[in-house]
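Pasting a structure below so you can have a look.
Not every chain is included here, but those present sit where they belong.
Chain nomenclature is as follows: A, B and C, assigned in order of appearance, with residue numbering initiated at 1 for each chain independently.
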Amino acid sequence: MDILVVNCNTSASMTEAIGRTASRVARPGTNIIPVTPYWGVSSADGFYDSFISAAAVLERLTTYPDHFDGVVLAGYGEHGREGARQLLDVPVVDITEASAMFADLVGQTFGVVTSSDIAISQVRQSLQACGLLSRCCGVRSVGLPVLDLVAAGSAGRAPFVAAARELIDQGAESIVMGCAGLTTAYEDLVRELDVPLIDGIAAAVSLCESLVHQGLRTSKVGSLGRPDLRKPRPGWAREGGRRAEFDEQPVER
Amino acid sequence: MDILVVNCNTSASMTEAIGRTASRVARPGTNIIPVTPYWGVSSADGFYDSFISAAAVLERLTTYPDHFDGVVLAGYGEHGREGARQLLDVPVVDITEASAMFADLVGQTFGVVTSSDIAISQVRQSLQACGLLSRCCGVRSVGLPVLDLVAAGSAGRAPFVAAARELIDQGAESIVMGCAGLTTAYEDLVRELDVPLIDGIAAAVSLCESLVHQGLRTSKVGSLGRPDLRKPRPGWAREGGRRAEFDEQPVER
Amino acid sequence: MDILVVNCNTSASMTEAIGRTASRVARPGTNIIPVTPYWGVSSADGFYDSFISAAAVLERLTTYPDHFDGVVLAGYGEHGREGARQLLDVPVVDITEASAMFADLVGQTFGVVTSSDIAISQVRQSLQACGLLSRCCGVRSVGLPVLDLVAAGSAGRAPFVAAARELIDQGAESIVMGCAGLTTAYEDLVRELDVPLIDGIAAAVSLCESLVHQGLRTSKVGSLGRPDLRKPRPGWAREGGRRAEFDEQPVER
């Protein structure tokens, strides 16, 4: 099966890292297709970026030319989840809810460690919207914007571990990595913690495979029913896609 | 004071209707500036459209060239609220939360009548996100997409009144008009109901004036802190704005 | 328009201070009428005082002889709100909910700084009753009963600022002044904090003006329907009012 794994930002290196994790955890027979939006944000920090990335991701999905069987939305805490589900019939899994689900399966409470304080309210809102906030016992940040956190590499691990331990002291029985850019650090971080650590990319790929495998598709009765695609949407998803509009390449950091 | 009243969709007639209501309710000295996004959706029905409109509205605000003292977001149930607040220092008021606040002030419970079923979950999510769901006792639709509801004119009023009365029978003590396009029907609808009817446009303009008047601006400490505008956002809010990108005019219906 | 601004206690100096704030924030054309109950409490600290003040305020409103277009209830966290709404058709706005509404409009979470610990549970109950507790991230006190806090004048500001900063450290993005008596300190306090500070008097006057301006009145269908005023209420709101009963003047502190 073909699964699109859509980075929420335009940083090609992050798409690549996400794709590597996805490919590593995918089952035999799953073809991971990493996707970068054509426009948007080089990283998503807070609500403003999140809404930009949501539209960029939705446009990428609207104009995606080839076959796919499912979608993973790889932006932790980012918007757009329900929009992608409305657009598509195939399953759409967001790393925010996927990681919370696995956290719920391995502990009675979970904590989230995210990038900067600006993301905390957004993360809580996303968990509340998908009905998974009640067992979250805290969201803490390492105090670095996404790009800085990713750039910090191994230097970013110490504040992550410190924040995770504070959450554990407050009762968290598992920890969720609240930033897709941390996926490359998973192996290092998991060794430092004595509670389960959840990587949303792995979690979402697995759930997406599972939905496809079970033949479950998004409900088209009710709030996720197909949008009327004949209705005018000026400047949206135009003939030829938006790629042509931008002479910039996807940003590299 | 100058207040931008931003339609969430590209239908110029709807912007005009919204602007008329806003101007009618504005206090002396308030200058209402109706704004249409350069691109987006001709109407917002459900999550997919909502996320498109959120980005289009945010881009319009990001590149808006002139002075303004406050913003009204005139899409009922639409996304983007917290993004606009993060972007700007001046007050931003969304008609969804504004109307719920006034509903709370005149009754112990309120009901929302919206356009089509596809919007119901989105409306509930928006009210939950802004902390105002607990006194909402129901969301019902008239079963028409926004453009059809607006086009129906006076023919759309009967199903609105019927839905409102069902909500009142279930305990709603006031009714919120859950679609900005209904604003022109306010005078007719209010006569049909024996409970207060809230028009989000009027509610939001009034709250926005009030925030400016009190000197209250959006908190920049925490989750609504200014986005880093030097960070690359490829294809976003480019030099010259997006207007040039689209040869289409804003859609007229 | 004429707006009654009803102090919840009998301290004339507090009524005067509240009236000054109300007059300062009122729009041109708004006539602020400060009102003191004829009997009750010299200050309201906790549930016992709150219920006394509620009845005293309601009796004052029941027997108020002259015209008014709206009412502001100026006791932070005090009871009576829904009773006044039931009694009257004109809008009634309580400073507790008004300030929470403006706090919600300028930040994702708010904290309340109130007078003494005895008020904390009452404040939370009032916010819960009006459906606005979910975004309150904490209520803290400065540890002084209302009269002492007011008497402390500028000496009371330091503990207020300290409590506010603790709330901000815990994630509060705006601060609500949880005591009407603090209104005179607003200008000083706002300078000390880097988040929005909400004064309930200003907030409520503005909302009340707005309700009158929009023509919104309290719903008379359901739980706020007019009380049967012909039913015997012995000793309540008697002929000639209660003024005559008390030879004391309103308490001055």
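In this section, a residue touches a chain if its C-beta (ideal position, glycine included) is under 8 Å from a C-beta of that chain, and two chains touch if they have at least 3 such contacts.
The model shown is predicted, which means the values in this text are computed figures rather than measured ones.
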item: Copy number across the full structure, from 3 displayed chains; value: 6
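Criterion: only the chains that are shown with their structure count from here on.
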item: Interface ranked first by C-beta contact pairs; value: A-B
item: Subunit A-subunit C separation of Cα centroids, rounded to whole Å; value: 45
item: Mean-CA-position distance for subunit C and subunit B (Å); value: 30
item: Contacts with two or more other chains, residues of subunit B listed in rising order; value: 82, 85, 222-224
item: Contacting residues of subunit B [partner subunit C, same complex]; value: 25, 27, 82, 85, 91, 93, 97, 101-102, 104-109, 130-132, 134-135, 168, 171, 173-174, 194-196, 198, 202-203, 206-207, 209-211, 213-214, 216-224
item: Touching residues on subunit B, where the partner in the complex is subunit A; value: 10, 38-43, 45-52, 54-56, 58-59, 79-80, 82-87, 117-122, 125, 128-129, 145, 147, 222-225, 227-228, 231-236, 242, 245-246, 248, 250-251
item: Residues on subunit A engaged by subunit C in the complex (per definition of touch); value: 120-121
